[in-house]
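All protein chains of the complex are present and in place, except for one that has been dropped.
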Amino acid sequence: MWEASALTITVFLPLVGAALITLIPKAKEEAAKPVALGVSLLAFLLSLAILAGYYLGPPGGEGLAYQLRVDWIPVIDASYHVAIDGISLPLFVLSYLLTFLCAVYTFHHLEEPGRPKAFLSLMLLLQTGMAGTFVAFDLVLFFVFWELVLVPMYFMIGIWGGPRREYAAVKFFLYTLFGSVFMLVAFIALYFAGPGTFDIVALQQAGAAGEFGLTFQRLAFLGIFLGLAVKVPMWPFHTWLPDAHTEAPTVGSVLLAGILLKMGTYGFVRIALPILPDAAVEYAPIIGALAVIAILYGALCCLAQTDLKRLIAFSSVGHMGFVMLGIATLTPVGVNAAIFGMIAHGIITGMLFFAVGSIKERYHSRAIADIGGGVLQTMPRMGAVLTFVAIASLGLPPLPGFWGEVVALYAAFNPAEALVDAGFLTFFRVLMVLGAIGTVLTAGYFLNMLQKVTMGTAPARWREADLSDVSAIEWGAWSPLLVMTVAIGLVPVLVFGITDPAVSAVLTALGA
Amino acid sequence: MDVDQATQIDLFALAPELAVLGASLLVLLIELFLHGPRKRFVNPIAVLGVLVAFGFVVALWLDGAQRSSFGQMFVVDDYALAFKGFFLAVALFVLLISYRYFSEIRTFQGEYYFLMLAAFLGMMLMPSARDLVMLFIALELVSVPGFIMAGLRKFDLRSNEGAMKFFLFGVLSAAVLLFGLSIVYGFTGTTTLEGVAASLSAGEANPLLLAATLFVIAGFGFKVSAVPFHFWAPDTYEGAPIPVTAFLAVASKAAGFAGLLQVTFVAFEPLADVWAPVLGVVAILTMTLGNLTALTQTNMVRLLAYSSVAHAGYVLVPFAVVQPGDAALNADAFSAVLVYLFAYGAMNIGAFAVVIAVARRHPGRRVSDYAGLGQRSPGLAVALTTFLVSLGGIPPLVGFVAKLAVFFVAVEAGTTLGIVLAAAVAINTVISLVYYLRVARVVWMEEAPEPEPEPVQPGLALGFTVGGLAVVTVALFVLAPLLWGAADQAVLIASG
Amino acid sequence: MFSEWAWLIPALPAVSVLIITFTGRALPRRGAEVGLVAMAAALVLSLVVAWEVFSHNAGITQAIGPAGEAQAAPGGAEAFLLERGLTLTPLGGDLTVELGMRVDGLTAMMFLLVSAVSLMVHVYSVGYLRDDPRFTYFFALLSLFSFSMLLLVIASDLLVLLVGWELVGICSFLLIGFWWEDKHNQDASIKAFLTTKLGDVGLIIGVVALAGMFGTFSIQGVLDGIAAGGFEQGLLTFALLAMVLGAVGKSAQFPLHTWLPDAMAGPTPVSALIHAATMVTAGVFLVARLFPAYQAAPAAQATLAVIGAITLVMAGLLALVQTDLKKVLAYSTVSQLGYMVAALSFSYVAGIFHLFTHGFFKALLFLGAGSVIHAAHSNHMTDMGGLRRVMPVTFWTFLAGSLALIAIPPLAGFWSKDEILVAAFEAGGYTGGLVLVLGLLGGLITAFYMTRALYLVFAGEFRGHGHPHESEPAMTAPLVALAVPAVAIGWINLPFPAVQPLSFSSWVMFDVDYWVANPIELNAAIAALATALALAGVLGARAIYREAPERDPVHHLGLLSHVLERRYYLDDLYTDLIARTAVRDRLAPAAVWFSDRVLDGAVYWSGRGTAALGRVLYDTGDQRGIDGAINGLGASALWSGARMRLAQSGNVQLYAGALFIGVFVLAVVFATGA
Partner (left out) sequence: MQAVFPLTFAALLFSAGVYGVLSRRNAVLVLMSVELMLAAVTVNLVAFHGLVTTDVGDPLLSGQAFALFVMAVGAAEVGVGLAIVLLLYRNRATVNVDDADLMKY
């Protein structure tokens, strides 16, 4: 019973929580916080139970676990098909962890205009969308969850965001939607070109069996690529990201960076590559090139930023570039690196946004110039946290960012056989070299940021302002992430061990 | 078929229509004996009539047999029943949102409910009509009460003007339609839909006949407000009483589509390779123009009016992929239209219901009146957001199912036109969300003007409608198989 | 087998980091004692491991007999090599990362050097930083550094080596910027990190390429693969050259040497430990570790020789004009590293032997400098002078270190440098000749600048403020302790065939055959020439500086002085031209501009073009700013929407006209459609 219903319960529990929260009378609005905390904690524990169950053997062990397939719209053979495997499991659990920590964080701070009831119910709704995307094994269902995150995030940015929140929110929504409608069209095309189902497993088998013609694959891949690339975001579809991140409230930024971006890269691994393997081989050089451009370009843009949140937003562009580079190699090593990179980026950048959000809350400004340095003086612990996370983000080994990057580079050096046969070996090796150059630029802008923010002597007004250092609640929300940063970095098998078998299984269509 | 057959009457088959007819006459009669505020009690009578009719529809559905009356001119099958059920449900909600509105205006309540029921009588005839004459009668029965209802706010210049434009457009289209029908009759020698189809598939395509089919399609194009036959719609919607606008935007439009479905999928199906591409162009024009024009609207009703024009464009997409003789594809296209219409009905009436509720406080109906609604009336605001997002086609709402159905059939066709249409719908979806989100933004993110207006009190009937439709909008997403399955059951395709 | 426990050597400081971080402030000596104990224990273990490894190797060589009388190794005995590891993680396919240790002669030697110097620095720092508020933090970082360096040394896997490599880099960053309130220190720390990171790009590329070629990250796997052959020669050269770039960055070789002098901004014990004895030798260590690979890539070897040769002269010249004592030593370090890098082009033993001896005497010099600076309250030699009398311990130990550096026989530096020159001579060819000539010249320069420094600091009258006095025992004790190896450590590898089987060259050998084929020999002519040049340098400097050290004529050599004082303008090139002007002021804004204008603009214009089809272009204007893709698309949609609504004129007859036109147009389409 638990095996069949575990995912459903875990995915929809936050939705129930959101409904519960809306029932809280307005006068007792603060009560929303403990409720949200309880729900998200419970959901997180459930996700851990799923993780434990996956580890400990049946059901599944390897391959798909916790499967449930119920017909939904029989006319088009769309089903409610949920399952989980090693690719989605880390992301799935991470989404619950981050949401839970966000719920903790709201006890510390919630941006104007407050209204925890609305905020938290949106956050829980978002959680359902995020988690659902990672367990959906039906294209229609996947798309539903995929789109489900748009509305809550739109309101999160639009209501609780910074000065240009409305612009940023609309931009986020429409940009993402623009890509995803084409993806939907491509999904439907898969239905008609393939075995007449939206089931991902069946479509993967069809893809592996070569049921899709090359011309069709090219078109369908293009549609899916548009949807996913905007979400990742890949250069040059990234322009929504800085605005959304910059304006979003702290919790929104954390979830956006931590989970939402991963939905795009996850889609490549889950859908685009296995179902359309031939097109994947054709597109891989393009994706790889765009990824490397993103790495270098994101870093260069970071160097020019004067706004702390914007800087971190652009850093995401670069980090996701490494993830995409790993995926573009079409090898198990590359995809493993990509998933590792997603997890690493989710934890580290999530934590960065927490820290920067808290700094912004205290300084009432995101501008680096307004902060004027010396955070280590005014708030030693905050400065230390920021330094640590920034260093983690620039890919210092053995922290998690390093594994994602260097293994992706390795994969780029040895791309898939199919790419080698197509004559792209040297091309990918050049990409590897360029990607490696990106690492030094990344270090450059983060150190530049640290120098201007944490080091030096604080301006007098801030020294006298008596800023409060990291609060107990903040420690509560952050320490799991800090611990995980170290733990996953030191013991990368925590992630690689889960992903590796699943990745190999998924990439069989590519002959890997 | 001879004259004897043509005069055979199956009363059970006609029972829903008779119930509505009876209720409409009863309303007219009883209103004479009521005075002052008590006149509002005709509303429950109308509601009762609708419920009774609905009961008959259910009974006919349980009965299951295909029935006919007046020969084969009036047929009761799954298709007809599906539409009748839908129309009656719409009627119920339109009556519910009318109650407060008209009891506060206090004019012409008896006439209004009579006309409304008469119009719905016409609609119920529409899907059963399998004869050009019958179709024409049904269409006029929907239209003519509409002309009057649109002008019911007699002392409102806008209402007058809207009624006039509606009327002129209506009769012109009717004339064009009739001219087309007369030529079709002349070439085929019959007025039954199946007969026309049989004759068309047997004979040569004649330019004059093709032009005539176009005239017919144009006549329905007016009803569904497809570009370039849409001009009346925004002005009339804006001028008419809002419940009437809801009626026009949903029920009347759906009736137009019901007729168009029969004409195109049944009668003119052999000529599909000619008219389908034309409808494709019309669909793209309609959705694009509707959405782009809606972008800059500041009047909420006008915004919804253009939005409904755009939605007509989406509904036209499945028409555009019809191919003569491809029964499987045509059946899918047919059911896509039904799915879209049913979904559209739920969410659009809901949106209008909210507009009615807010219009009591803000008769100007400006979008800016909605500022701070999220604070003042969170329930209404949530419902409005739900309807708008659903209209935008975002899951997990029924609007997504509708869009999915349209995309599905466009891709299924696999033709260049199909892909172009899919792309057009995709881009238009994005455009449409600009203005849907604009409203949502005003509702949630803008501060209410000082002094803050009173919270909106929708009242029981309206509150029930808004809440009920919001639930339906969500539920029909989860229960999409019911919706889609029903639509699939109700497909009406020319045999062969 | 004590070596099975070698992993404890890096583990001890790692534990120390944790203890200091979490409980350091509460401890009676504020955490210092933890680090001290850990390093002392590590040193003891290192000695034990070294004993085991060295005696094993020496046992083999003794059986072979004196070098030069080449014989086959008996019974196929192999040089000591212990590899143990556990799989850290699979990476997909057969690829794994091994958290493993590789204990051989090189490892044991580095263990000795690192733990010994680190222990000395720990002791010294207790005194040096006694009053610093971030005392505990400092010791935590010292422990972290020691751990990282030892991890780098012990790693059996290229990725783990990379981990250690980057970790020492970040420690260096944090320690240079230890007093981060000062902008100058911040700049120095960032410069150091970024410059070495630039080199690290090369290392990453090299590691990835090597691992990619042979399908494993294991060092042994790579070496085996090279031994087995069948690889692309060009790719190997590329990978090793890329790694040279890493070594160039870390070991401050030309042209990436500029960060090291700036790194002197950190506390002096840090300079001694990291920027003289250990971390900067990581590049040399890396090359030594992969020495068999470099043997297979002559082009990469030649590059090493050229880079090393250039560096040793160039940096020596720079040391001439410095007034900051620490910078003299810093450039001296760069120069000596140049010797090592160049040496590894020819001889494995010569390179790492110089690394070993240099580690001791340069640490000694830095700690001595720290003692002087502590006393004089200034880094500048212009503020010193006459300290010989007040600081006798410092003086004598500093003198010992200096003479070792100058390579006066029989001190440590003489033996190790001589071996380099001999190796270059014997290798011959262009590179050998270059290294030999420049190496001899470098000896002269070294002697000159060290003598100059000695006179400026210790001779004459005190020119600074206050009353300098000898440093406390915690600081002088390490000086004395380090003076012993500075004098004597060279004797462990005397270039006489008879003692070779028992000497350093056999201890650290990686391959018996290599040891047999490359004996260490004395070349009397070279030794004499080198010593003569060194003495000439000393005497020349003495002649100039004995009388009036404060005049310091090196600053009055016109253009030469100017070029040297501007450090060959390399800093200007890197910082001003490349980093500031090109990247920050040109490239980065260009990227932003590209993002905001061109990319967003492309979407904007395509959107507008689509929507305003057929509209006259001038009418569109550009009053709306070009910002954002959706923005643009939205704007164009709004724009066309605003115009489209004009069609809704309100006049019903126009509507009707549109209706009929529509019907007419469609009718024509229909009729012709058939």
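Order of writing sets the chain letters: A, B and C. Residues in each chain are counted from 1.
The rule is short, and it goes like this: contacts are C-beta pairs under 8 Å (C-beta built on N, C-alpha and C of every residue); 3 or more make two chains touch, one makes a residue touch a chain.
The structure displayed is predicted, hence computed values, not measured ones.
Just so you know, the chain we are not showing touches B, C across the whole complex.
Interface note: of C:T87, C:Q233, C:S649 or C:T672, the residue touching the hidden chain in the full complex is C:S649.
When the full complex is taken into account, the listed residue touching the unshown chain is B:G151, out of B:G151, B:G313, B:G418 or B:G463. Here the missing chain is touched by one residue of B:L18, B:L51, B:L178 or B:A448, and it is B:L178. Checked against the full complex, the one of B:K165, B:H311 or B:K403 touching the unshown chain is B:K165. Although one chain is not drawn, its touching partners on chain C can still be listed: residues 645-646, 648-653, 656-657, 660. Within the complete assembly, residues 1-3, 6, 132-133, 136-137, 140, 144, 147-148, 151, 154-155, 157-158, 160-165, 167-168, 170-172, 174-176, 178-179, 181-183, 185-186, 189-191, 234-235, 238-239 of chain B touch the chain that is not shown.
By our rule, only the chains that are shown with their structure count from here on.
The interface holding more C-beta pairs in contact, when A-C is weighed against A-B, is A-C. Closest to the protein's overall CA centre, chain by chain, comes A.
Chain A and chain C have Cα centroids lying 35 Å from one another. Here the CA centre of chain A is 42 Å from the CA centre of chain B.
Residues of chain C in contact with two or more other chains: 633-634. For chain A, residues touching at least two other chains, in rising order: 170, 174, 178. Across the interface of their complex, chain A is touched by residues 335, 389, 394-396, 400-401, 404, 407-408, 410-412, 414, 419, 422-423, 425-427, 429-430, 433-434, 437, 440-441, 444-445, 480-481, 484-485, 488 of chain B.
Looking at the complex, you find that chain A touches chain C at residues 167, 170-171, 174-175, 178, 236, 238-240, 243, 297, 300-304, 331-337, 374, 376-377, 391, 396-398, 402-403, 406-407, 409-410, 412-414, 429, 432-433, 436-437, 439-440, 443-444, 447-448, 451, 454-457, 491-493, 496-497, 500, 503-504, 512. Chain contact summary for the complex, chain A toward chain B: residues 71-76, 140, 143-145, 147-148, 150-151, 154-155, 158-159, 165-166, 169-170, 173-174, 177-178, 181-182, 184-185, 188-189, 191-192.
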